[in-house]
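Note that this complex is displayed minus one protein chain, with the remaining chains in position.
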Amino acid sequence: MISLVISWLNFFLAILLLPPLILSLIRKTKARLQNRVGPSWFQPIYDWSKLCRKDETLSSTLTWIFRGSAALNFILVLLLALFLPWISFKPSFTGDDIFLAIYVLALARFFSLLASLDSGSAFGGFAASREATLSLLVEPAFMLALVALGINARSSSLSAIFSYSTDANNQVVCFLAGTGILLSSLVELSRMPIDDPTTHLELTMVHEAMILEASGRNLLLVEVSYALKMTVLLGLSAQCFIHALQANIVCPKLLLVILSYLGILGLAALVGLIEGLTVKLHWRKDPEFIAYALTMSLLACFISIGQGATFK
Amino acid sequence: MFMFQHLNFSATTFAIAILFWSIQVLTSLLYGKKCRHDISAFVFLVPSALLLLSAISAWLQPSIHFASNSILMIGTEVLSMKLDLLSSLFLFLLAAIGSCTSIFSLSYLPHLKDHLHPGHYWSALSLFMLSMSMLLVSANALSFLVFWELMALSSFALIASEHQKHKVRDAAVVYLTATRIATACLTAGFVLMFSVVHSWDFSAWSFSRTNLLPALLIAVGLCIKSGLWPFHLWLPYAYTAAPSPVSAIMSGVMTKLSLYAAIRILVNGGVDSLIIIGLFLVLGLISAFWGLLFALVQQDLKKLLAYSSIENLGIIFCGLGLALLARRLNIPDAACLALTACIFQTFNHGFFKPLLFLCAGTIDVAANTRDLSQLGGLARRLPFTMICFLLGSIALCALPPLNGFASKWLLYTALFHQAWESPQIFVRALCLVWIGTLGLVGGLAIFCFTRAIGITFLGNARSSAAGNADELGKSSRIAQAILASACVLIGLASPFVAQHIQTIACVSLKIPVPHASPFQLPLATVTLFSVLAIAFLYAFFLNASKIRMFNTWDCGFGALSARTQIGSLSFTQPIARIFSPILRYKLLIEINGKDRRHFPESIQTEAQTISVLETKVYLPILAFIRRAAGLFAKIQAGSIHLYLLYLCITLALLIIVGAYL
Partner (left out) sequence: MTATMLDCCAIAAALCATFMAGSRHLKRNILFYTLQTILLAFATAIRGSLQSEEQLYLIAIAIALLKAISIPLFLRWIVRKLCIYSDPGIMIAPPLVMHLSLILFACSYFEIASIGHSKGSSMAASASASLLLTGLLLMLTRRTALSQIIGFLVIENGIYLFAMTQTTGMPLIVEMGILLDVLAGVMIAGLVAFRIQKSFEHIDVTQLAELKDE
């Protein structure tokens, strides 16, 4: 009973703490690479509290879709945080299915695309077109990575997949699938080699141009759900790597908790590092980047189906 | 009319419905131009409602066999009928869509005015419904073929109902050709099968491995009729040309009847040939991908929906192929899952696609165009239609919690199970490829329908007609509301519906019925909580702050015009370029002016896609047939004596052939 309460408390702590921490960690890493001190560690929280107090400006072209989808996206990302095993001490729910998770993500995307088309601005429209293209290409990679893990565990329930088995085959599949998920979440979150979140030209951006019309509390919801989504997706690939590691070394529970935190933070630092060191890819080169994610997932799939198969 | 061996409620209501429709066929023809749409629609509603009752009551009883009296004979065969779970499911769908479209017609058809001959329209529609419902209860191949033909001919008449337009006539001819070829294949298959088993009764047919040819002929005929790749060409033409209620019935029910026939004949008959399984799986996958890819670049809203129908049929036939494959490999639970997914998807598509077609019909009449580049901003003019279209699209994109998700989930799960339960590595790899491609197709669906909604309903109006659009009458909204709420209800009750469909699937596959529902995700509770949370967030968090209304951000250049929005073609441009080898996508840009680079006077861009199949395969075949027909035309000399000579020769040949065989 007490351990259950502790795990729930820990889970809430992670949901509350990690999203702003990740954002500031990425900014800090980038700033250190550019020999700057960077903004304060609490900057995301300052930004959000300011947004919460501000009034909202709405375009007269907008319909209910625009504000409704901000609220919907926030709830859907919360739902994902409850269902996806992005941290080792997540309380489990029935119905945490791979395909449900993928389609909940797709539902969030569906509405955010509509929201950015709602204003009738060229920026929103073009960003929506790009976002739809990228997510369409990355969908098979993300799906196959999860399916490879599922086939390996012989179950489509996420809590059964991430249950710390010590199978040797698991190690390779987890590692490859984790890489696949990491690469595809970089695309899904429109982070660096695909999209530069700090550029000044809206026409070249994807995510930032989509939310150009949002302001005030609406923008706050969008930003918070983005940060939470990033935490969840990075956490998912971190969990894959931890599982790959765990097949070799048997970890006690406390170590797993610490590793889950460290894993997410480590991947966030990696994202910051990539952003500090590389440049944005040309739009036409993006499919080539996504192809690497798909390659990782396909490899994971091949290894997972090879187990116990006959060849005739 | 009928003498029933076992008279019961569902059979009686069914018979009365059929009687009603046959009377309507005649009376509408008699009234001709004086036939009134409102009265006909109401009359039409009665048998549809009766059929609904019959289907529901048939669900509650074991299957009913009834044979007509010896008055109704086809050759030496008695017209035997059977109303079991499978046919009652499809009857339910037929009756539901029939009643919704007739309600919709009340406010839609008067807008078509002179283009439509009311008497012809209503008699053809009644005949269409009659033949489909009789088809669903036919237990023998001969009566099946008769009603199949009646269905094809009456739907041809319906497509051609606005036959003053040149395009409509062309579409009707294309449709007629396709459906003739389909019937020819089916007839050949049936006759061959009869020569093997010596019975016209479907229940006596069993396709062991020696009976490959008839099964293959039947499968190909069904593929053509349902519009799978590469036989899909008739579908976009026919759906675009037909009035919206007709396209709704055709897409919702008629194309599904070939799936019904496939289950009734092929699955029940125990087909397990790899060729047929491969045919369904490969054609299904290609059509799923191809259909949506072409839907992406369509400018006509109805054509877009037609292409996405091809995708859905592809998914349905994938499920069918998968079920047959799993049965062959002796994995009953995967076979049951796959067939459940296939029937469920059919059922769902039967609700959301008619909904979308009815919405497209509303838009067509309200904004006077279906061209995406002329629409826009309809969310403020047609708020109700927008919600319905949105719900239909969410269901079509298989997003939770609407009904499309449950069936897509079942299909994924069937593939997923087979990816480790079957021992063969080849099958496993195949399943993975199918999962990945279906994921890609799902992404394409989201792309396609965000485009459709975004361009049609959101932003600013791109033409004055779209800016002044108004909702049609109340009845159109009622019809849309019924279908939309059906999508939501089936989605929320999907564990229950899936369990019932599982029963049908297991009976068809002849395997024991599992007790648990195949779909057990707690969708309803999660949806309830999420909706409450969203409403709470919207009302108490977002709406609590002060709001200032202003223009869309215009970079300080002054208010934006409708032309600064993203267009329907530019929205798809990135994806069209990636898939340009398949779409044959070309962007033609023409820049005019003295100093073209810096001061262009006019810029013209035009995006071009070519349907490769149409230009590279079908047109050459057509040209060949035309040339061959030209040669044949020489035989037709116009002299009666020559014709009599032909007759003589044919008769003599037939006698000789008959004597030797």
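Quick notes on this structure:
We call the chains A and B, going by the order they appear; numbering starts again at 1 in every chain.
What we mean here is this: a contact is a pair of C-beta atoms (placed from the backbone, for glycine too) under 8 Å apart; a residue touches a chain by one contact, two chains touch by 3 or more.
If you're wondering where the values come from, they're calculated on a predicted model, not measured in any experiment.
Checked against the hidden chain, the listed residues B:Ala429, B:Ala562 or B:Leu613 yield one contact partner: B:Ala429.
Contact residues of chain A toward the unshown chain are 287-288, 290-292, 294-295, 298-299, 302, 306, 311-312.
Note that in this section only the chains that are shown with their structure count from here on.
Residues of chain A touching chain B in their complex: 54-61, 63, 65, 67-68, 70-72, 74-76, 78-79, 94-95, 97, 99-100, 102-104, 106-107, 109-110, 113-114, 117-126, 128-130, 132-133, 135-137, 139-140, 142-144, 147, 150-151, 154, 156, 212-213, 216-218, 221, 283, 287, 301-302, 305-306, 308-312. The residues of chain B lying in touch with chain A in their complex are 376-377, 379-380, 394, 397-400, 405, 408-409, 412-413, 416, 419-420, 423-425, 428-429, 432, 435-437, 439-440, 442-444, 446-447, 449-451, 453-455, 457-460, 520-523, 526, 530, 533-534, 537-538, 541-542, 544-554, 560, 562, 564-566, 570-575, 578.
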